[in-house]
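Only one protein chain is missing from this complex, and each of the others stays in its spot.
Our next item is chain A:
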Amino acid sequence: MGKLILLLLNLIVLYNIVAAVFEDQVGKFDWRQQYVGKVRFSHFDTHMQSSKKVLLATESNVFAAINTRTGDLFWRHVDKTGPEGNIDAVLHHGQDAVLVVGNGRVLRSWDISVGGLNWEIVLDSGSFRSACLVGQQGTVKHAAVLKKSVISLHYLSNGHQKWVENLPESETVNYQAVHSDGNGQVYALGVVSHSHIAVVAYSAEDGEIIKQVSVEAPWLSNIPASCAVVGQGMLTCVDSTTMSIYTLDLYQQLQMIQIPLQSLGLEVDPGFQPHLVSHQPHPARQPLSEFLLQLGPDHHLLLQLNNGQIVILRDFKPALLVSFATTGEKTVAAVMSPKNKTACGINLFSAESGRRLLDTTLIFTVDPNAGKPERLHVQAFLKKDDSVGYRVMVQSEDHALTFIQQPGRVMWTREEALSDVVTMEMVDLPLTGTQAELEGEFGKKADGLMSMVLKRLSSQLIMLQTWVAHLWKLFYDARKPRSQVKNDVSIENLSRDEFNLQKMMVMVTSSGKLFGIDSKTGSILWKHYLDNIPSNAAFNLMVQRTTAHFPHPPQCTLLIKDKDSGLAALHVFNPIFGRKSQVAPPALSQPILQSLLLPLMDQDYAKVLLLVDDQYKVSAFPSTKNVLQQLQETAASIFFYLVDSSQGRLSGYRLRTDLSTEQVWEVVIPVEVQNIVSVKGKRPNEHVHSQGRVMGDRSVLYKYLNPSLLAVVTESTDLHQERSFIGILLIDGVTGRIIHEAVQRKARGPVHVVHSENWVVYEYWSTKSRRNEFSVIELYEGMELYNSTVFSSLDRPHAPQVLQQSYIFPSSISTMEATLTEKGITSRHLLIGLPSGGILSLPKMFLDPRRPEIVSEQSREENLIPYAPELIIRTEWFINYNQTVSRVRGIYTAPSGLESTCLVVAYGLDIYQTRVYPSKQFDVLKDDYDYMLISSVLFALFFATMISKRLAEVKLLNRAWR
């Protein structure tokens, strides 16, 4: 028995696949990029002149500090996703930044120098409306938080509540803003829509109501959108229907004074909602009496409110963006105005006088492949001669941040669109010029023996030349220290490496910006912004032509579909250069239900894309004569399926020769009981090397390898923990035959599914045991194959054998994917993205329904691991060691040219790229392989043989003489 256990232990130890990296390998094959998301609030750290920090709070619920010199992150705090972690307001004062998070649920203070948490308090319930800093006698010690029915004042030093007061008549009055300007009072401003404004003044000392007035304002409905406090407590509003500016003195509150815009000689652009911006340089002091008024998309004005009179200081037209900034005692307005098509000019104007400041012009070049500038964040500073200098951070529609210094030098650019990657593909890089030449030689038709020989010779001469050049470069680089050898990657010198490990990552982001990223270094090689993308678009990226068909350029097609209307558009581009293709995509007038990429190719080697519209008519792209002819020939064997999850309907269709379709099967899952949550097919580029598994007794168990098998996952509508369940249906996508139907009782989603080869792995939440569980289903044909040459769904009458086993997993998971290799010889691993930011590479061997409960001689022969109900997370299985990947949403795997190596990209808030070797690097010699030793041994042996042979000959000769 002891021997047996020892053997067993040995077995387990032997199967501990070491996936860890050595210290010197860190960053050699992998890289990580961290993002923050679309910026909502930004504050430059001004409490120190030399500070180089900008604080960003984003729509992805991230609060971060960025180095303004380099654009790198100083620190970053990632909160919960969704409304729970939503950053409602950021109040920045000195060393502290106070955040209101989760619709007024939590108040948090951060030390901005190191990013540490000062304090955090939980606020009373009630939806958040507004917040401001409250100062007195020049110092700021409190922050006021306005909620739907209460206002509270908190100490900045520890977050404790100083006082909390109910707002009067909070049922009828919609309180929207809070204001304080250092006179010991806090004003809560509310509005009864189209009736009146309610102003409540609280004493900052004890929260006592000092004054409470309501003033007629029948035109007002939203204070933050149309009002601002200017100068000495003058609430100034602008209204587009009456074309007037209204002012109200908060100290006296007599009535609103109407100043028609016409009396100032101003006019609002038709259809534009005018907007006011005021500026309060210090929370303990009054706001400036100057303010900005926007009257049109490119029309801004700098106005001054002087004793109830409005004076126009400066008219900016055209001006795209305007922003205030303060340094020391000086406040300036930065104005961005378009210069020509590709450039914008930014100038500074004194806020007091409206005069243009000298030598403050900054040129901002608008990238034609990026979005329009959307917001301007200005960092102003005093130069040595007391004049104002500045830098700007331009935020554009595609969520990019560009930091520019005078006179127009771009210091850095952050592509925050990459924080929300929707889908991606990896495309092989093109061959080098010489390789392409060779390829071209074989591609062309033969035109005579002599010319062919000459061509061959010339191309080989070129190869020799490049090889010499390569050797020279190697030699030259070897003399330099390693740190100086830089591999500059640019589009020009991109070429496929020996093992095809370097690829082009084509990433599609939700903002509609496409990126081409070099997988080796992570540098962005091209970007392309698609404007007018609907906000709820669904993207589907397909590689129609790979780089293998020189001289035809590779071609990717992006299907952009509006989820509401179903209308779609195609964007065809070259994935290596990002340029829009010459090929004109068809205009799609009908809503699209389904798109299919067929293995058929047209004469230019582009795969045929079929689009099914809501009339069940099919259109092909490209739709040349050749393609249509091929489609007609193969129509009878083209089947596709549609899923209507709202009705629980799965239906199969067959293509007819006239490109119409006919329904051939239908499966209906009643939506009253369960909902279809995901349908997973197999990846089309997956290879399975072995058709079966060799068992302990040397017989073969054949896998059921149906390429058109679909795994359909359903969740019960009844969410009660005793009655909820998850359904797994395996359906043949061609015939609609239900191969297997299983129910996991007392289980709930979210379900993550991976479907590959002959197995389906899914993860769910067990409501009974309150834990995450993995389950694996494997399908086998049995001991003999029905038809070993080809798999046809139409001719497989016998149902496969189904094996299933479940395991306990100690963590919840975010996403899951399986590794993929060139030929499918390498064993498979599951890559699991954990909420903690780790990416776990779990050998599929542990998820094998044939793991025996009782160890037998045969199962040991087969290398099966004895069943253990718990899957243990081993730390060496984390492929991203300490490189946490926040909020992993997807993992993409691609095969490389090496069978042992699989390229992995995990994306979410961050992007992480690495390589995995599921069966170790069995086809690669190690870095430290001793070539000298092996060759010297070889030579020595060779010479030894020679000498001994000679000696033997001499000896034989001598013996013969004897």
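Rule of thumb we're sticking to: a contact is a pair of C-beta atoms (placed from the backbone, for glycine too) under 8 Å apart; a residue touches a chain by one contact, two chains touch by 3 or more; residues count from 1.
Throughout what follows, contacts and distances are computed from a predicted model.
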Undepicted complex member, UniProt protein name, chosen from "superoxide dismutase", "Auxin-responsive protein", "ER membrane protein complex subunit 10" or "Transcription factor TGA4": "ER membrane protein complex subunit 10"
Absent-chain contact - pick from A:S353, A:Q663, A:N685 or A:S788: A:Q663
Hidden-chain contact residue, picked from the options A:L794, A:I872, A:I934 or A:L957: A:L794
Among A:K513, A:K607 or A:R737, the residue in touch with the chain that has been omitted: A:R737
Contact partner of the left-out chain, one of A:L73, A:M243, A:I524 or A:L803: A:L803
Option from A:M48, A:A584, A:V673 or A:V694 whose C-beta touches the chain left out: A:V673
Residues of chain A in contact with the chain not shown: 1-2, 5, 636, 654, 656, 662-670, 673-674, 695-697, 699, 725, 727-728, 731, 735-738, 740-745, 766, 768-769, 773, 775, 777, 787, 794-797, 801-808, 849-850, 852-854, 856, 858, 867-870
